[in-house]
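One protein chain is absent from this view; the other protein chains keep their places.
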Amino acid sequence: MSCPYHTLPASSFWRQAVADRTTSDLDPHLPSGLQFGPEQRIASAGSCFAQHISRALKERGFNYYVTETAPSYVTPEQEERFGYGVFSARYGNIYTTLQLLQLMQRAFGGFQPADQFWTDGDGRVFDLLRPRITPKGFASSFEAEADLKQHLKAVRQLIETTDVFIFTLGLTECWVSKLDGTVYPTCPGCGSAGEFDETKYAFHNLSVTETTGYLAEAINLMTAANPRLQIILTVSPVPLAATMEPRHVLQATTYSKSVLRVAAEEMVRRYANVHYFASYEVITNPKNAGAFFAEDARSVTPEGVARAMQLFFAHFTGASADAAVPSARVPKRPAAPVEDPKIVCDEDEFYRALAASRPK
Amino acid sequence: MAVGSMIRTATQRLKGGVNQALGALGYQLVRTETLGGLSGFFEPAPPSAAGVESRPAAVQPRRLTLLPAANAAPAMCTAHAPKFDPQKTPSQLADKIVEFQQNGVTVISTNPEKAATFRETESFDRDVSNRHSAWDWAGNSVAPYTKDLQTGIPSAALLDYLHGLFSGGDFDSFFRGVLGCPAQVANVRLVRSLPHETAGVGPQEWHSDGCPAGVIRGVLYLCDVDTQTGPFQYRDAGGKEHTVLGKTGDLLVFDATRLMHRGSPPSHKTRSAIDLVFMPRMPGEDMKIMVVGMNHWPADPFFVKLPKERAADQEAVAGRATSLY
Partner (left out) sequence: MDTEFETVLPVYIVGDSHSLPYKNMVFREKWTGAFVMAHTKYIPGITAKDFYNPATGEFHPDFIAFLEYEGLVRNGRATHLSMDEVDFSIAKAVGQAVRPPLIMLTIGEIDVRGPIMQLLKDSHDFVPPFPTTLPVLDKPLVPWDLIDEAIEARLRPFAAGLEHLVRAGFKRVYVQSIVPPSRQEARVKELQSYECPVTVRTKLVQAYNWKLGAKVRSLNLVMVDRWNDLTADGLLRPEFDFDGVHVPPKGARLLLEGLIDDAIDSRGLVANHPRYELYYQMACGLNPFQAAKSNAT
């Protein structure tokens, strides 16, 4: 019998699949078992990086499915400011698998957070689970609660009627309510809505078991609501901006991304309707040597985003992946971070506000 | 067009004539630029100006903007008061003058026993009747516009007290400080505000008064005023709201044009107060206390002289002080 490795394709061998490849033709994917076209409804959720996917889908004429639509006669600037079309519904960024699970539990009736709304000094009411969805908060508790009801209805409709749901896993570190375990997208009172109170909120870093378990539960809920649903998981390649763990942020990033990558892998193994897209590998592989990161070694460059999207469409829609990303051949690191200003990122806002509030 | 032109000419001649007649009597009642304009009317106009005047109106494009009114209220009512220097002009109320000049409002304590007495003895027996039987405000009152406010005719005793109070050296120097001239009282109004839950109307709504130059306002509390008694509120230049609580006898003096203000609607307790209007007094004239009623304003500051024979007038109003009401 010959060695089983002899039967493997080139993609299984580092030299052929990576070392001999150029940055622009390195493709860490095998052919996907899922294909969709313009007629399928594609929904998405996840961390900041997930917004690149939703925008790319819209730009390429795919049916980016939005169930919580903006009213007519608002400007694109207003749409964006009020969180319309950033994702398929106005849930804002979903960073952790527990956050996704709780969204599904809230939408399908199983969970009602005890501490969700916060009123500022001007009487404006904020939804702590999507703190930036209305820039100045809601005008009243009544409006906040009525809007939430419609939002959850839109989430239900989304899950029940979409064909594909793309979820980008972002973080394992999170802040939870000590009352009932509600998980918040950001730490309440740190640069966004809310008021930090250590008797009410606790830091938690999800373990691999928790991350995997919560994700599996969320998938079960979604699939129960829509048995035809196909799910694509990706892991955000963006490193942590900061960690609450008492260790180096680089270690914390490695932990977080490893756990998320394992959770995604576990779901692909477990469920036939779950697929993986390797955005993490496209951006972070050693062949690139950080070429797709900007000078801050965290922000993904437009070229990196373009390459990831190119491969995404190549594998899931059959679009050509041959065309190299033209700008990938230009200098590896741009002089300054080129960050798309249209990405709505609670996490970045949080750290910007944190930096601004630090005593000089 | 010809008829209109004739009317305009006649109007101008009448105006000019009236002013010339007043001038001949030694009055200076017309501003210099007006006088210049009117004098020019009786002289031949320069040819170029005549040319402009005679141009047909239809040729000129319509002006779509409006010029500011020449008789607009001043932005603040104490423009001619020099900046007060307490070192140069010592005064018992120096800090109050400085406070008024800075903020447009100050509170001065007066005799609380007297104020408490007037609260009991004054008759708040009339409605605030802004609806009158004639549109020029000369008619009898027809109906009140709110049941939550009551007024009355101030008694002779109250007017005498106010006369004595404001003639005193402290207040004389206070008014000279805030106005730049001595003051007199242009109106005294009793106001009783009853507690109510509905939104305030009239003086209980946010407003500014558009008082003429030199005219400032006062409110003398006849009772302690806390948050439930409908305290005076004003907004400063930055729009921040301030509430002025007070004790019986506190006199609040404020620039009602400079400050948006209101007597907030009392929620639980009745507020009794005397509403005062202060206006400049010519040097050499005596302090006067005028009472012109709830809804009236002295129409012309030159015409508010009281008859000299005060005693006879007092008789005429059955023991009350002189009133224009």
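Quick notes on this structure:
Chains: A and B, in written order; residue numbering restarts at 1 for each.
We take it that a contact is a pair of C-beta atoms (placed from the backbone, for glycine too) under 8 Å apart; a residue touches a chain by one contact, two chains touch by 3 or more.
Just so it is clear, the model here is predicted, and its values are computed rather than measured.
The missing chain, though absent from the view, touches A, B when the full complex is examined. Considering B:86, B:139 or B:169, the position touching the chain not shown turns out to be B:139 (whole complex).
Considering the whole complex, the residue from B:103, B:130 or B:233 that touches the absent chain is B:130. Touching the chain that is not shown, out of B:214, B:249 or B:266: B:214 (per the contact rule at the top).
Contact residues of subunit A toward the unshown chain are 68-69, 71-74, 78, 82, 134-136, 138-140, 142-143, 146-147, 150, 154.
The missing chain lies against subunit B, touching residues 11, 14-15, 18-19, 28-34, 37-38, 62-74, 80-81, 130-135, 137, 139, 142-143, 145, 179-182, 202, 205-215, 279-283, 295, 297, 299-302.
Heads up, the rule we're going with is that only the chains that are shown with their structure count from here on.
Spacing of subunit A relative to subunit B, judged by their CA centroids, is 66 angstrom.
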